[in-house]
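The complex appears here minus one protein chain, its other protein chains still in place.
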């Protein structure tokens, strides 16, 4: 079951570079795991913005909520989700 | 080079069922070709709306414009496009 | 799996009263069935508007899309959907 | 008499974890009471957002205002309310 | 129990002057009755717009919905409603 | 001459309880005076929000501006004003 | 007492050139009168749009409403009005 | 050449009264000069808001930008500008 | 003096292909002239939309208004204009 998520993020101005780097490192591990498990089908950066789009493939709304709120950088994110259905013209 | 396109469509109220069916049939062929050629990476319907999201993979803005305005149902569509960049955490 | 749907509807100005009544009658049957089957948990009218909110409980995004696009009055509706997760404070 | 409330919340960045936990604990008790008394019919989390939707069932606008402003986390909430009417197709 | 309603109206371009006058006459009678009964506390026109604001005082959301959808010009109106609570500083 | 004002207010997070109470007390006196003088015809709280609506009845735009900017809590308010005209169907 | 009005206008697609010219001619006379009487202080076209801004100077909201709804092209206009107060730094 | 500028301003919460007064005094001198030179044709306060509208009359976009960014209170302002053309019905 | 114009266009549904072609042909001639004269510095299509952006370089707001309203397809366009100033970092 697919969902499109637009995620914007913004670190607090007063957060130190090391703390940011630590958050980013944890985020990378978490997002790599999501991709390897198949839960995150694709991930793109929006050109010139602190934002990304990703397609997630999970079995339920609850599982999606668990994944999104578990993102290490979740406290600094604003997420909006669109539920997707199979398109009759999709060949996949 | 990837782009996210949100496409909404609406046929005129007074268009007959046969004409709509003909448009849809041509759209299916066109969109299948885009997928087979690799230009359209994925295609999803938005739940409960006359709208879809697709990820396109083309070599230039001009090629994308050519593809989108060539959609058989283009006259009945409203399209908004987001240029995407490679995400450093993407494994693909 | 729950979803909140806001549905606005508007019949074409030139549609006759009988045709509208027929649409409404079919809508009533369809929506009663949804409630009896448990797919539509609740249904409310927005005060003073041609709009309603409903909570749907279905097993997938695809099933929700099928239900919504199958609404007899779907051609005259504008629908927006919010995917819902279980709230930790919910007693149900 | 039913109302749909969308509630977004955001704790101040500099609030300590213990204080947040205390607020959350009080919120849980308060919201459980609302559900047991029948004033809160249902409660859902919005997927991936610090937001929830709830259906409240109270006897007046004043009572609803009292309930909402009495939420322990009210100082950190943004609430928008939609007055609901009985839908003629509702079986409940 | 008070509500603030903003009502915009627009007659179809092709509606004849007599028909419009008839609608307006029925609207006047209906709105006078609402005021005499106390259900409509006040009524104002927005300067330069086909819109008005009114304060309604009714016993329930359902009664308000019945009143609003019963307005003779309802088919040509767009209504948005705000539920009001007693203000602690109000002397009335 | 009537105006509809929507007023939202928000005290700074770091303002102490005593200072807020003092502002509120001054606001109450000021708003009572406005009502007794007839300048403020009615005053309502928006359900669940730090916002209110009021109908003001003053002789000029300048007088209204003087009244609004004189509100003790004005520094913490966001105000939007709609100029109202007499409605032909109003019985008052 | 001053007001800023933004007025957008759009003639129906099917209105003939002569009828439009007649409306425009009446509008010119009406607006010239408003300027000569001092009720319309200034009038500007928005570059590239079917819209204008004007400053009106009248004694009441009701008089402004009468003037605006009396504009010959009023049925084809969308008007939004901002009530203005004397600026303490204005030398006029 | 005329422009309509809407200017909103907001001093930082922690700025002292004396500093604000100094800014305001410099603003008054600057704006008086603009009016005397003919560059600022008119200036109005928006009722109940920390905002004003002014009509400026300058020879170029660059000159307007120089004037606006030279406003003493510019660092605390949000400005939006509309380019105006001569209206054919204007008598001035 | 530079301006950025965003122009959206939409032909009426019932306009015949020949009439549209005639409008387009006249538009091409007009826009070529603007470019040769230096009044239109650049012109771009928005990918996938019936919209374009252009940079115009003219001596006044009035001249810009004359040019824009003179576009053959102006009756089918929606135009929004941003006045531009010289950027201190521009090398041109």
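Letters A, B, C, D, E, F, G, H and I mark the chains as written, and numbering starts fresh at 1 in each.
Here is the rule we go by: contacts are C-beta pairs under 8 Å (C-beta built on N, C-alpha and C of every residue); 3 or more make two chains touch, one makes a residue touch a chain.
In this text the structure is predicted, and so the values were computed from the model without any measurement.
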Original post:
Given the full complex, what residues of chain B touch the hidden partner chain?
Top reply: 1-3, 60-62, 64-65, 81, 83-86
Original post:
Considering the entire assembly, which residues of chain I contact the chain that has been omitted?
Top reply: 2, 4, 27-28, 31-32, 35-36, 41-47, 52-53, 55, 82-92
Original post:
Going by the touch rule given at the top, which residues of chain A touch the chain that is not shown?
Top reply: 13, 45, 47-49
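The rule we apply is simple: only the chains that are shown with their structure count from here on.
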Original post:
In whole angstrom, what separates the CA-based centres of chain C and chain F?
Top reply: 40
**OP:** Express in whole angstrom the distance between the two chain centres, defined as the mean CA positions of chain B and chain C.
**Re:** 27
Original post:
Can you list the residues of chain D that touch 2 or more other chains?
Top reply: 2-3, 45, 47, 61, 64-65, 81, 83-86
